[in-house]
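Encoded as structure tokens, the structure appears first; notes follow it.
Partial complex: the chains shown occupy the same locations as in the complete assembly.
For reference, chains read A, B and C in written order, and residue numbers begin at 1 within each chain.
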């Protein structure tokens, strides 16, 4: 696992319910990739291969548009270390949730 | 609860172990405020009163410096709605972790 | 100058004109501080003393609300090096705009 990314997809929506419905479709798409992910209040983190992750990140906004958003903002973080591993979600989060 | 923030404090550190040690001190400080928070792989979300949250966000970097970092980067997200509630961490995250 | 920050204040607004009007008030406030700043398409960078910068960052969202936004999102970057200087806006940008 040479990379980890986090993405907040923020669709234009008429109200909170519509916003949540669209974001849920994006999260469902991310989970459907089968990669390890971690849903947080502002962003969803995913770990895997850098190129694959960036393709997923790109697709997230298409998903939001297809789900009905006329426009979308996104905020993305990337951690990429081609040789060797980045810090895993497991290592960064688990101890804090016991 | 009129606001929710998320903060990634990124201390300069010699290696991953040192980085984790310093970030853990920042997270311990956030938890010590008693506010509802949610630790994720890239950032920790906190909810409460806007002014109080921004003071906490400011203090996080002082904590990292006092813990030994010569310099620090931070990435912060803010959601503030003075009249009425912002979406809660509970509402945004719980269903995705069942 | 021990710190440099960048802030994107994103007010809830009925349309682009309203959004621009509110963001312009936030930028006018930042310029009124007299600190060196740099307005970009997504964020405004400011350099100065860390504590003062974080107070300005906090105030930006109050400005947006007072200008009429019912709610506001913000995305903030911080670079803080208590002993010694952070890279200046001048050093980071000037050569690229010749």
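By our rule, contacts are C-beta pairs under 8 Å (C-beta built on N, C-alpha and C of every residue); 3 or more make two chains touch, one makes a residue touch a chain.
Predicted, not measured: the structure shown is a model, and the values here were computed from it.
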| item | value |
| --- | --- |
| Complete complex - number of sequence copies, 3 represented | 4 |
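The rule is simple: only the chains that are shown with their structure count from here on.
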| item | value |
| --- | --- |
| Same or different residue numbers at the chain B/chain C copy interface, by half rule | same |
| Approximate Å spacing (C-alpha centroids) for the pair chain A, chain C | 26 |
| Geometric centre distance via CA averages, chain C-chain B, whole Å | 20 |
| Residues of chain B engaged with two or more neighbouring chains | 75, 77, 79 |
| Chain A residues touching chain B - in the complex, by the definition given at the top | 4, 6, 8, 16, 20, 27, 38-43, 45, 75, 77, 79, 87, 89, 91-93, 96-97 |
| In the complex with chain C, residue positions of chain B that touch it | 50-51, 54-55, 57-58, 61, 65, 70-83, 86 |
